[in-house]
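Submitted below is the structure of interest, expressed as structure tokens.
The complex appears here without one of its protein chains, the remainder shown in place.
Going in written order, the chains are labelled A and B, and every chain counts its residues from 1.
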Amino acid sequence: MPSLSTKVGLWTRHRMLRRLVGRVAGVVGVLFAVSTLTFLAAHLMPGDPALTILGGAGSHPTRVELLAIDRQYGFDKSLVVQYVTFTGHLLLGNLGTSYILKERVSTIIAQQMGPTFVLTIVSLVLSWVLAVGGTLLTARRNRYTSAFGSGAEIFVAGLPQYWLGIILMVVFAFRLRWFPVEGGTGVAGLVLPALTLAIPLAGFIGQVTRDEFSSVMEQPFVLSARTRGMGDTGVRVRHALRHSILPGITLSGWALGSLFSTAVIVEAVFARQGLGQVLVNAVSQRDIPVVIGVTLLVAVVYVVANLLVDLVYLVADPRLRSAG
Amino acid sequence: MSQDNKNRPLLEIEDLRVRFGDPVTGREVVAGISLSVAAGECLGIVGESGSGKSVTARTLVGLTGRHAHVSAKRLTFNGENLLGLSDRKWRDIRGREIGFVLQDALVSLDQLRPVGREVAEPLRLHGWGNRALREERVIDLLGQVGVPEPAMRARQRPYELSGGLRQRALIASAIALDPKLVIADEPTTALDVTVQAQVLDLLEVLKQRGDALILISHDLAVVSRLADRVAVMKDGIVVEQGPTSKVLRDPRHDYTRSLLAAVPSSHPRGTRLLLRDPTTPRTKIARPAQTALPHGERILTVEHLTKRYRGPDGITRTVVDDVSLHLDAGETLGIVGESGSGKTTTARMILALTQPDEGRILLRGEEWSSLPERDRRSRRPLVSVIYQDPLSSFDPRWSVGQVVDDALSREHYASADSRRRRVRELLGEVGLGIEHLDRRPLQLSGGQRQRVAIARALAPEPAVVVCDEPVAALDVSIQAQVLDLLCDLQDQLGVSYLFISHDLGVIQHISDRVAVMKDGRVVEQGEASAVFASPRHDYTRRLLSSLPTPSFERVEVQTTSVERELAVGSLRR
Partner (left out) sequence: MVTSLTEALVVGPGIETHVRRRRRLSFRLGVWLSALLVVFVTVAAVDPSLLASGAPDTINLGHSFIAPSWSHLLGTDPSGRDVYTRVIYGARQSLVIGLLATLIAMVIAIILGVTAGLGGRWVDALINRFLEVLFAFPGLLLAFLFVAIFGTGVVTEVVAVAVGSAPGYARMIRGQVLAVKGSGYVEAAYALGHAPRRVISRQIVPNAMRPLVVLATMGVGQSIVWASSLSFLGLGVAPPSPEWGAMLDAGRDYTLQAWWLEIFPGLAIVLCTLAVTSLGRYFQQKLDGGIGA
């Protein structure tokens, strides 16, 4: 018997490895497709990029100038050649040059990436703390507490970040003067933007966590634990909590990607440095290489985050380790 | 006080009442019951769903919930008043003084934690020993309840264990602190008969060790096997209570009598299970002439049927292995087997919902399983099905009338008017009235839903109805009604049944012929009376001996299981 079970164990591990390899291959495939799609979208767009580079329609460039730009950026080549060049450069980490800032896109992104990363990670952690705390404290308590908890989650999840940001800013920065109004590189400057991102997300995660928590608390094994003499807090923390965070974990990969793109709004509200400012400017000025660069970065973050989430899920839910 | 307590029962309940919701107007689920249990005694509580037996059990550990109001003239355990105990006191009693075993250990154990930690939980909660000592104790306990390789099992999670081992682990956690009283609420309900017998043996050992035991079940037979005394509950009251043999041999209350009568195994084929006729009058409708079947025609021939599946682990398993069966007009073939025996897969192949890998099925002598779906479709009305869970087989948007109408042949019933009439006829045949026509199946009771399923199965005027565990989810008395109905309909219409069940009693009651399946093979097949009277195959014999029947004399359980001897030995140590 033991030999059989070790075999099964090895077997399971082997299958997990295979699954992991499969997932990584899938990730690479998705990223390739994403880059192709962005390339195609960007090059099928109406309008002449050379015009944008020379300062837009208002700048009235000469034909010679336009042709020179076409040659310099390779716009005169066929789409296939451009695509091959683009993909080749991409593999080497070269995202091209900004039309407007005339700087390498990778340099721009590298410079602005730090604050955005910090902001999103802090927000994700913060929203988990808020969601789990809220669930443990208010789910399946008396009628009013529970209703307040779930009501607050629904309300908060629907809040647009820009508005929440403004409210927080008006109240805590202007009136109470607890935090700096704009910018602020230190921890104090991070609090309000992070809260702005975290609160609506906490509402989302909180809803799924609470739903699961409530149904887990109805499960027979919770009753089992109580019949052994376990108290309410024990049941909540030791049994129900682990089950109830599982759906939220699946959500976290999506959440991180979504935080990355909503960070754009928050950075605009708080006039924070970061990728958001870069992206908004690039979108409004149609600085396509920068848009492509930031988009690809977010896609990478999203896809990698989801891969990590799958791994975390395997740790959190051992059932998946043996199941197909 | 200790002198006084010696002669008193361990647990005394007098006029216990439990009400949900409002303390005055709320629903009274337990309406004044009195019970007592002495040390070393086993009390059985029997009742159907909604009888209040589980609520009673939970009241004894103070877990009726926030919205329940409990009152009693007396509720004492071991001389201590249980009424109005503080939460802290209750927690002290639970697990230490009173152990509790729930049904279906798969959901009663935390799936995310190793079994060993679940078993150790009462030890940890009540401050027993240190971590290392507890680990030792867990392995010891698992060994005691007959879990082989306890050290390895303790590290596994509930879903990695078989149902029987899980239930044993659950029992181990309930007895970890040697409680004076163990309450087992349907401890064997989800288990196969042979495993059920093993778990009952284990509980028997606990009882012999001197623990008091309250065994709660819907199944009189299970209770009668262990209990010294039985209390029969209905609608929140104990209708009858007394020594087991007396209650079973000489039931005083009508309800007990009807319960006993409803147990199908004690009544051979052809007898009705209900003492009284159901209240709804049934209209008798003759089968339309064009489809009348000559009695004795061969309806279904199954030859060397084999089906293999590739599991998620890449291993190919033969789920159905060389099965040959036949079914004649107007007869019932019962297929009995435990979970994983391949009976449902066989049924699906007969329904042509799954393609066999080898072998073939003939329907009235013509090709059936080998036909392409397009050619088979016109003959599908000949084969109907009734599922265990009828609700999921009804379109949630449809009313009862629409469900039955959908199954009618558009050729025979072309006009809306004729269809409406036929639907009413069919509902009448299964004992449902016009008032059910526009209801949604969701609003009906389990028994009524199964009646709708029967009406739908009969609507296309089939030659054979495949019944896949049609009564498994029903209470005994409802089960009896449905079985009686199926028999009546067969008498009227001459339809054949292929009746699949895990329940030997049900199979014995309803079948003309029986096929016993194990691991995908038919191990024994023949006339029902012959198979049950003198089983030839070992497995059939084992099944029959595991079957708990309401025994009038409580005889010692005969088991050849070595495990049991081992378990008895280690527990008596």
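Just so it is clear, a contact is a pair of C-beta atoms (placed from the backbone, for glycine too) under 8 Å apart; a residue touches a chain by one contact, two chains touch by 3 or more.
Keep in mind that what you see is a predicted model, and the values were worked out from it rather than measured.
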Hey, which of B:440, B:521 or B:537 is the one touching the hidden chain?
-> B:440
In the full complex, which of B:78, B:103 or B:332 touches the chain missing from this view?
-> B:103
Taking the entire complex into account, which one of A:172, A:254 or A:313 touches the absent chain?
-> A:254
For chain A, enumerate the residues touching the unshown chain of the complex.
-> 29-31, 33-34, 37-38, 41-42, 44-47, 143, 147, 154-155, 158-163, 166-167, 169-170, 174, 218, 220, 254, 257-258, 260-262, 264-265, 268-269, 279-280, 282-284, 286, 288, 291, 295, 298-299, 302-303
With the missing chain put back, which residues of chain B would touch it? List them for me.
-> 20-21, 26-27, 29, 48-50, 53-55, 65-68, 103-104, 185-186, 189-190, 217-218, 351, 353, 377-381, 383-385, 387-389, 392-397, 406-407, 440, 442-443, 446, 456, 460, 469, 472-475, 502
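In the analysis below, only the chains that are shown with their structure count from here on.
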Per the touch rule, the chain A residues reaching chain B in their complex are 1-2, 5, 11, 15, 219-221, 223-231, 234, 239, 242-243, 316-319, 322-324
Using the touch rule from the top, collect the residues of chain B that touch chain A in their complex.
-> 58, 61, 63, 87, 91-96, 98-100, 102-104, 107-112, 118, 121-122, 125-126, 148-149, 152, 157, 159-160, 170, 173-174, 312-313
